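With one protein chain held back, the other chains of the complex are shown just where they sit.
This part shows subunit A:
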């Protein structure tokens, strides 16, 4: 009799679980969250950070979070739109759509282009949905990034990242603290069969962003307070050339292979680490988890990270990026739903799911995943974090730095000639803005 009751209870539980799961499955489809016949709806354009993520763990996690979210907001349906991996093109298209009034109601906006969206006056203020305490708890560079000239917040920056120096402890036991130490460590690693230090040097945004840490560490400024490019003037010029010559010297001396001029993807570093050909590389904080998943446990145990070396040990900087959410809708109800998605799905819970660094100090203590030694170290390194300047000329500055880096590393131009060419192009573009 007891066994029969137990079986009945198990069957009932299983049936209930299947029913709940099936219900959740119905609520979250490839292009929709919520019932298809819901009276109210809004469009949400996402990157890979959502229910349709290519990462099965993230996809499952977001399906659950969105399913719970829509059950808390009956009568609503979210029409999901998915961006391709060509983020630059996607963001440019979305900006054009938003300007013509055809943008999504709510969307993921890359922090790198947030200033352009703010400048185009297409984002709706989100102040009434976040308390002053929540805004005050954001890291300063995050708060500055989302705030408009009128003091209102026009997006919510929910995750951030930073660049660090990864190293194989077996080959490079001590963390290089300055440029000279990194060069010496890279040359030493070559003697043990490695390639030296790897970094982005090809034609893409990562090249500019990762290299800028060396310019910023000296106190260099790309633009003045009015957004005018000043990187090739006065002291900035010296600092800029010093940072370019540092990378050039790494390649010329053999401390870095010439192929860095072709690297346009952080995955190249993971591949080199997995193949055992690299002992040092400058990568993103998210790669720590990727290395953990890619390498055998005993191989992964050899890897660690430290702050990017500066010209001197006490001059450090690192580039910080991440993703924001913004609302484009003219309907206050849809803007409110957008803010609700940010607060209930992404800020905090989404960070914990994806193990992506939160932008508010309080969240680091709230979730266990951020209490690991690695994440605490990343959080400390954010103190030296620097975001890219939120000015319309930045994309052209970045483009010219990429061209300059290729010309210098391949020996086509001297650093001085390459800087002059970059500055001429940037100033011409700035004059037309």
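In the analysis below, contacts are C-beta pairs under 8 Å (C-beta built on N, C-alpha and C of every residue); 3 or more make two chains touch, one makes a residue touch a chain; residues count from 1.
Here is the rule we use: contacts and distances are computed from a predicted model.
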item: Identity of the absent chain, which is to be given by its UniProt protein name, from "Carbohydrate ABC transporter permease", "Phosphatidylinositol alpha-mannosyltransferase", "Acyl carrier protein" or "Rod shape-determining protein MreD"; value: "Carbohydrate ABC transporter permease"
item: Listed residues A:95, A:108 or A:387, member touching the removed chain; value: A:95
item: Sole residue of A:71, A:121 or A:372 that reaches the chain not shown, by the stated touch rule; value: A:121
item: Given A:145, A:257, A:348 or A:415, the one touching the chain that is not displayed; value: A:257
item: Touch list for subunit A against the chain that is not drawn; value: 88-89, 92, 95-96, 99, 116, 119-121, 195, 201-204, 257-262, 264, 268, 271-272, 275, 277, 392, 395-396, 399, 402-404, 406-407, 409-410, 412-413, 421, 424-425, 428-429, 432-433
